[in-house]
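First, the structure itself, so that you have it in front of you.
Omission of a single protein chain aside, the complex is shown with its protein chains in their original locations.
Per-chain residue numbering starts at 1, and chain names A, B and C are given in the order in which the chains are listed.
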Amino acid sequence: MRRELDIWVVGGDQRQACLAELLAADGHGVHTFALERAGELREVAAEKSLEGLELADCVILPLPALGEDGAVNTPLSQRRLALEEVLGRARAGQAVCAGRVDSASQALAAGKGLVLHDYFAREELAVANAVPTAEGAIQIALEELPITLHGAKVLVVGYGRLGRALAPRLAALGAKVSVSARKWEDLAWIEAAGYAAEHTGELAGWLCGYDLVVNTVPARVLDEEALRDLKPGCLLIDLASKPGGVDFEAARALGVRAIWALSLPGKAAPVTAGQAVKSSVYHILNELGV
Amino acid sequence: MRRELDIWVVGGDQRQACLAELLAADGHGVHTFALERAGELREVAAEKSLEGLELADCVILPLPALGEDGAVNTPLSQRRLALEEVLGRARAGQAVCAGRVDSASQALAAGKGLVLHDYFAREELAVANAVPTAEGAIQIALEELPITLHGAKVLVVGYGRLGRALAPRLAALGAKVSVSARKWEDLAWIEAAGYAAEHTGELAGWLCGYDLVVNTVPARVLDEEALRDLKPGCLLIDLASKPGGVDFEAARALGVRAIWALSLPGKAAPVTAGQAVKSSVYHILNELGV
Amino acid sequence: MRRELDIWVVGGDQRQACLAELLAADGHGVHTFALERAGELREVAAEKSLEGLELADCVILPLPALGEDGAVNTPLSQRRLALEEVLGRARAGQAVCAGRVDSASQALAAGKGLVLHDYFAREELAVANAVPTAEGAIQIALEELPITLHGAKVLVVGYGRLGRALAPRLAALGAKVSVSARKWEDLAWIEAAGYAAEHTGELAGWLCGYDLVVNTVPARVLDEEALRDLKPGCLLIDLASKPGGVDFEAARALGVRAIWALSLPGKAAPVTAGQAVKSSVYHILNELGV
Partner (left out) sequence: MRRELDIWVVGGDQRQACLAELLAADGHGVHTFALERAGELREVAAEKSLEGLELADCVILPLPALGEDGAVNTPLSQRRLALEEVLGRARAGQAVCAGRVDSASQALAAGKGLVLHDYFAREELAVANAVPTAEGAIQIALEELPITLHGAKVLVVGYGRLGRALAPRLAALGAKVSVSARKWEDLAWIEAAGYAAEHTGELAGWLCGYDLVVNTVPARVLDEEALRDLKPGCLLIDLASKPGGVDFEAARALGVRAIWALSLPGKAAPVTAGQAVKSSVYHILNELGV
């Protein structure tokens, strides 16, 4: 990667604002657009139009790239910004990075001779995000539980990236940690790490001992039968992306405290989350030879 | 200790309400007074007067025993309750426990043939309280910092009970932990535990690298000179009881974010805090032969 | 899996002897052959011939199945036992398990209507073996180093199963741990776990600070150039299976203390290693419907 690139950061939340500052602190020339409400950013030029974007070495779109309205995701801006508007400005072959890119956006870009490089699809970003997600889950547990995590009985459902980041932190805080998984291999890792191993497919009937259950599996693992088994006062935190792993309707009906915590990295630690995006963008530029 | 004692819990906050339920869950007959706003407590008799208190095997007053107005500390009650009122009901020689007892209260009790057994003065309670205090401090740090504790540079000032509970938890969450102390012995413990050791008397000039500083020493260790040395955005949490260890006026003037977090156990984890009081009360009763 | 199976354990070292006792303790009928020098095993029938082996629900051959002489690996027996001898006794379709099976053995078995189910090829066994391997490496380091692991600067080369089992244990003992890897994803995990991350391809020139280097990568990563870079007194432990990751000839010439530690699980903790084989055999029988 060359030093002192010209980079545009377009749209996004506080995490992208932090990203812009971090890129500037690395010595790059950084422009932002549609981040007005982030306040003044150190060493960053807040642009009023997209003019000049075509000269950039790299354009960085937010995570997720599009909001619910189908336009670029710009929660820190008043204006609606269509993806076409940005891509229309870009030059063919320009390095454009974006988070969680859908196929329609990718097709739109292809029509303009562009590839949207999805930094969120990179495994190293997912790993890096597991840490702030784990810390965010711990924060929620500390806020909500009337007991200490020290001595609490906790079940982590799933031993993928999130489970592997969360379980050791809970254990280090003194919780009695069980982790559930389905594969022999994962169950062996759970035991090698010193947690009690449970089988995710056989949770109902074994849940009544826990003070806290954290789900990390994006599949309906905690259905009504499982929820009925929880002890009164047990806190349920669901970290799985949509559709989530908890039957929230049943939870409400049963009076189970269930919190669906999404996008924790950007909320709990925007600077750290911005650093993770920065690293992945650098890896992409490195691979593109920029 | 005999099973099935008759116990009165008089006044106090949510922690004492939890204490009452925990004592009842152990099989004792439990009465509460001046805890109306705690809501209904399981297996506990909420009394409307102090009648019958003299029959109790043990009376438990709150922590602290007296509020700022000099009466019994009853934040969950509408009524003002003078200490004399309670002691006037008690019978000479009755086991009366209370938290943080001042000498005037002790003298008042002596006049009625009573001793106020201070559970807060017991070392094992102080140790047990260090855990919820540490968790409360971590909760504040997670809420306030825009970076993860993972990778954050943290200084813990003091290596007494709080420092010893806090430092390993921060380290386990991935923070780079330094701890300061004054005695060779404590410095040796800090190194044996794997933290960087600093000298509490020589902090000014060495503070600019930290993202978080947590004070546990009840003496003005972070004066204006030290505060000037903190890097912008550094978060300061003071866990020391009054008068605290931070010059808060200087902090305000310098724009340093400083949070004085007192009484964390009762706030962050009232059930756990209630359990700790329960254990100490049992130890007192054990030693009294009740 | 049915209870009370009839199982033969044929050949092997102390680990297989422990396996036989563990299977018997689970309630199975267990026979051993070619394990005479293991001494008397609790609740196990030591057989003098292979007669009756064809009646077994399961036959377990050692790890590795064959010794250097091409016969069954029987270090605890006087007699040479050809694989044909055992397979000739087995009945077609019988469940035969073995460790590290080569293709010639598999072909021989196929000719007799048998499949050699390789328990060593199962990921869960490899994971389970990582723990005793890590403990064995720590034992060697404790024995060989004149300094404590506490405070020692340690490099773990590779972040596969062994690296992931070893690094947290070294860190927990107070070592300053760096881990090297090649993939962005692994480097992200290394940072998420709190270690310093190095690139395995660029070690030479960065090795002079370490007191201990443990290699887990089965490729020549520590060549003469790298070895020249080690500081005097640095200890080198190679956990990689043949051909190993260290140029041992160069190490000898340079006076570098290098220890090639193979098959640690069976040596360091035969009971635990036997338990791991037992679990994997159970998983195989479960999948075969035995």
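One rule holds in what follows: a contact is a pair of C-beta atoms (placed from the backbone, for glycine too) under 8 Å apart; a residue touches a chain by one contact, two chains touch by 3 or more.
These numbers were taken from a predicted model, which means no experiment stands behind them.
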Worksheet entry | Selected residue (touches chain absent from view) among C:A109, C:I138, C:V179 or C:V256 | C:I138
Worksheet item: Which listed residue, C:L55, C:A121 or C:A172, touches the chain dropped from view?
Response: C:A172
Worksheet item: Given the contact definition stated above, which residue among C:L5, C:C18 or C:A193 touches the chain not shown here?
Response: C:C18
Worksheet item: Out of B:V10, B:A128, B:A141 or B:V154, which touches the unshown chain?
Response: B:A128
Item to complete: Could you tell me which of B:D69, B:E185, B:E202 or B:E225 touches the chain that is not displayed?
Response: B:E185
Worksheet item: Since one chain has been left out of the picture, which residues of chain C touch it in the full complex?
Response: 14, 18, 131-132, 135-136, 138-139, 142-143, 145-151, 168-169, 172-174, 268-272
Worksheet item: What is the set of chain A residues that contact the non-displayed chain in the whole complex?
Response: 150-151, 174, 191-192, 194
Item to complete: State which residues belonging to chain B touch the missing partner chain.
Response: 122-125, 127-128, 130-131, 165, 168, 184-185, 187-189, 191-192, 279, 283
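The rule is short, and it goes like this: only the chains that are shown with their structure count from here on.
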Response to the item:
Between chain A and chain B, the Cα-mean centres are separated in Å by 36
Discussion item. I'd like the Å distance between the centres of chain B and chain C, where a centre is the mean of that chain's Cα atoms.
Written reply: 51
Practice prompt. Could you tell me which residues belong to chain C and also touch two or more other chains?
Written response: 191-192
